[in-house]
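Structure incoming, see below.
One chain of protein is taken out of this complex; the other chains stay put.
First chain written, first letter: the chains are A, B and C, and each begins at residue 1.
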Amino acid sequence: MLKVSLLGAGRIGWVHAKAISSYAGSELVAVSDHFPENAEKLAAEFNCAARTTDDIIADPAIDAVLIATSTDTHSDLMEKATQAGKAVLCEKPVDLSLERARACQKVVAKTGKPVMIGFNRRFDPSFNALKKALDAGEIGKAELLSITSFDPAPPPVSYVKVSGGLFRDMMIHDFDMSQFILGVTPVNITAVGSSIVDPEIGAAGDVDTAVVTMTYADGRIAVIKNSRRAAYGYDQRIEVLASDGMLQAKNLLENLVVKSTSSGVTEAKPTLFFLERYMSAYTAEWDSFVTAVTKGTKMPVTLEEGVNALAMAEAATLSAKEGKPVRIEDV
Amino acid sequence: MLKVSLLGAGRIGWVHAKAISSYAGSELVAVSDHFPENAEKLAAEFNCAARTTDDIIADPAIDAVLIATSTDTHSDLMEKATQAGKAVLCEKPVDLSLERARACQKVVAKTGKPVMIGFNRRFDPSFNALKKALDAGEIGKAELLSITSFDPAPPPVSYVKVSGGLFRDMMIHDFDMSQFILGVTPVNITAVGSSIVDPEIGAAGDVDTAVVTMTYADGRIAVIKNSRRAAYGYDQRIEVLASDGMLQAKNLLENLVVKSTSSGVTEAKPTLFFLERYMSAYTAEWDSFVTAVTKGTKMPVTLEEGVNALAMAEAATLSAKEGKPVRIEDV
Amino acid sequence: MLKVSLLGAGRIGWVHAKAISSYAGSELVAVSDHFPENAEKLAAEFNCAARTTDDIIADPAIDAVLIATSTDTHSDLMEKATQAGKAVLCEKPVDLSLERARACQKVVAKTGKPVMIGFNRRFDPSFNALKKALDAGEIGKAELLSITSFDPAPPPVSYVKVSGGLFRDMMIHDFDMSQFILGVTPVNITAVGSSIVDPEIGAAGDVDTAVVTMTYADGRIAVIKNSRRAAYGYDQRIEVLASDGMLQAKNLLENLVVKSTSSGVTEAKPTLFFLERYMSAYTAEWDSFVTAVTKGTKMPVTLEEGVNALAMAEAATLSAKEGKPVRIEDV
Partner (left out) sequence: MLKVSLLGAGRIGWVHAKAISSYAGSELVAVSDHFPENAEKLAAEFNCAARTTDDIIADPAIDAVLIATSTDTHSDLMEKATQAGKAVLCEKPVDLSLERARACQKVVAKTGKPVMIGFNRRFDPSFNALKKALDAGEIGKAELLSITSFDPAPPPVSYVKVSGGLFRDMMIHDFDMSQFILGVTPVNITAVGSSIVDPEIGAAGDVDTAVVTMTYADGRIAVIKNSRRAAYGYDQRIEVLASDGMLQAKNLLENLVVKSTSSGVTEAKPTLFFLERYMSAYTAEWDSFVTAVTKGTKMPVTLEEGVNALAMAEAATLSAKEGKPVRIEDV
């Protein structure tokens, strides 16, 4: 039974608390938060202790920590927790600063402790099935990858300002998905973006609609499309063209009902947002973390991959700003 | 070049005139109609002669006639035309009277001339592909056939009164489809019906919504659903469950556009009615008739099959009226 | 917190144990089984007591029992449990004997205790959404209901022999669904069946493929298709034609991946069987039961409805045997 503490009792912390506590092989023993009352509320619900972060990290009885705090604390906490001998599952992104993330990577490497980055979408049953079919050679060799990832509605501008920007905050998931599907990182990245959904987002120095094109050493190409708004719900699709065919992962719809009237043939909308779409992915993510920690096998998503995704986000941010392609090795 | 005359210049006559005249191996030379002005109008459009039916049948230069007159004249005209040595393509149904149809069948048989009944749906590309996949054993041995056939809107009650009733007028197509798909006729037929769409249809002694169940000597079962109204368009689907899987033929939609909004994910409606849905079937039907006549091969839809379909309709009509199953051999 | 005991620790008992124990408002306190070792195994897994059925029923501290024993014990247990003052959720079918079920219904009525029958499919999110859309008038007034319900593979013949036959064992779900969707029971039932999937099933006196047609007082018609085999998985579809359109509930597929190759465009199969398809329905069923017991509101599926479904099954069994329609009021 893995004894786990949760750092951060915000929205995503609650999602993880539920996964940890309902999993047979793990026990949620403690939680901390910047605001102690948040930790206490979650502790009451999940029947665990509310403690300070330092206290948790210092406690040798705790095997693993799940870091769900604000992004600017991720690197510090990963370093401290691994130095204290704990296994870590850290929410994405690794950091907003690529430099800091790389420094963290080195510190963690010295501890030899396992760290996994929480790219939950890898554990979505359909994206997983797509990946397996591709790796099994069912459509031959991949040539062109397309990822469509639209949020239902833009976040508040106040959030946008501290988010690190669309490429680091939102497209980071898709950068990781690209390396998950294709197995490598790109050579060149070209990004374009605009704030056509909400000019306020543009005024805050960010974009809300963006397309990134990535090229690979062997000639493969990937394209990622992001929008902060899709009136019909959370749009999460992947498409891979390969030498012998194509694989697509479609959206999960709210239900399976089809209505035919004089207005047309109507299916349900895609599920509203990430909790509805990816709940089973969070469960599977936690299962894969505990299994890897317990068996001592390779982390399903490594810190290195987390840093790579951040490097892609950095390159895309730079490309969009300067209006020219950026080589990944230059960031 | 097959020289063809058309008997009947109504709506369906025009459909056939177009198929005949645009087909490379046939020439529309004449047309007749109960109302000579109808024949003249069609003749002007298709650049052929307007003549009387007797005149056409007596003309040795005419190789084939297409009978698209009112149903009560079909048997007489098939007899006369074959006795005059012509090949015949006759619109469905063979007759409203099963007795008369059987008598006609005998007369025609004596002439040795080829007669095809115009069950156009057999030539629909999708129904045809389904039949080929079934015959090729792609899903094993058929066990349960389902046919859904809904018209967009009920006909006028005045038409209903002279139509012979839903089973002879509308479901006749589905009875033929059942023998096309399964290759045999059923042993028992049970029909239920009601006039829930339009009570006036019930007052006229007919039904507008009906379900027919048919059982076969080897244990197979078929079910046909008909409705005179589908608010979303012409609904024409076939589904066969077999030992190794299932084949379905879906509806043809008006176009391929999908609209996603906060109201759902909407495709186009099915095409409006039979002209839109089955235009390519009429062309293929004519091609198969001319080819069979020219090569002297078996008619793609025989008069015997036309009589069989009528027998099923007769049995269904009787079953619905008496509220009990009817053996096909008893009609 | 509702204190619940489970009677029956077979496969479906485990499904319910999981639902009961993971639900916030209920606690699984005890379990019994005809074979005590089964009860002990489940008790160990779910951290509750293994006791005898009599002991459980006699315990005033237990608020509710979930009956998941063999069908022939349902009536006895419902009577005893309600007489002991407990709320009951009893698995379908109520009984194999319609007479016994009706007697049970009277006994239970006298106790005034709430009994719900476990027709889990009513709680499927898609069937539920279909029902809500129909009741909201989104497609007008229902005219023709079609239910397709195919199991992936036939059960062992040994099971078939004690099952009560396809209509009571398998189609009972669809009979209930028909009254759930349409809100009433039919007037006439006509059933045909054959043992085309497995002749051994026929030798055992049962059918494996069946079509039932039901007519209602106001002219509506329903048709149910059952097969014990669908090579492609569990096929569970509903379709309602109404005055202004049609509603359909499609199959749940194993995942959302589409593969396009030179062989065609392939989606995943429907989920394998009822556990995969209806797991969320079992959870929702339990929630609705606890809520109704706690609030003292009407049971979501009444014992009367369970008896009605059995009466339909009885009529269908009789109709298939005698080859003629059966009036529901005659069984």
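To be clear about the criterion, contacts are C-beta pairs under 8 Å (C-beta built on N, C-alpha and C of every residue); 3 or more make two chains touch, one makes a residue touch a chain.
Keep in mind the model is a prediction, meaning the values are calculated, not measured.
K.L.:
Which chains here touch the chain that is missing from view?
P.N.:
Taking every chain of the complex into account, the missing one touches A, B, C.
K.L.:
Considering the complete complex, identify which of A:76, A:143 or A:304 is in touch with the unshown chain.
P.N.:
The missing chain is touched by A:143.
K.L.:
Given the contact definition stated above, which residue among A:107, A:204 or A:246 touches the chain not shown here?
P.N.:
A:246
K.L.:
With the missing chain put back, one of C:83, C:97 or C:260 would touch it. Which one?
P.N.:
C:260
K.L.:
Under the stated touch rule, tell me which residues of subunit C contact the chain that is not displayed.
P.N.:
230-232, 253, 259-270
K.L.:
Residue-wise, where is subunit B in contact with the chain that is not depicted?
P.N.:
22, 125-126, 129-130, 133, 138-139, 244-252, 254-262, 268
K.L.:
Please identify, in ascending order, the residues of subunit A that touch the omitted chain?
P.N.:
Where subunit A meets the chain not shown: residues 139-140, 143-144, 146, 148, 150, 188, 190, 192-197, 209-211, 213, 215, 218-221, 223, 225, 227, 229-232, 235, 241, 243-246, 323-325.
Here, only the chains that are shown with their structure count from here on.
K.L.:
Quick one: which chains contact subunit A and subunit B both?
P.N.:
Expected: C.
K.L.:
State which chain is most central when centres are taken as means of Cα atoms.
P.N.:
C
K.L.:
Computing the C-alpha centre of each chain, which chain sits at the greatest distance from subunit B?
P.N.:
Of all the other chains, the one whose centre lies farthest from subunit B is A.
K.L.:
Counting in whole Å, what is the centre-to-centre distance of subunit A and subunit C, each centre being its mean C-alpha position?
P.N.:
Those two chain centres are 40 Å apart.
K.L.:
Pull out every residue in subunit C that's touching 2 or more other chains.
P.N.:
139, 244-246
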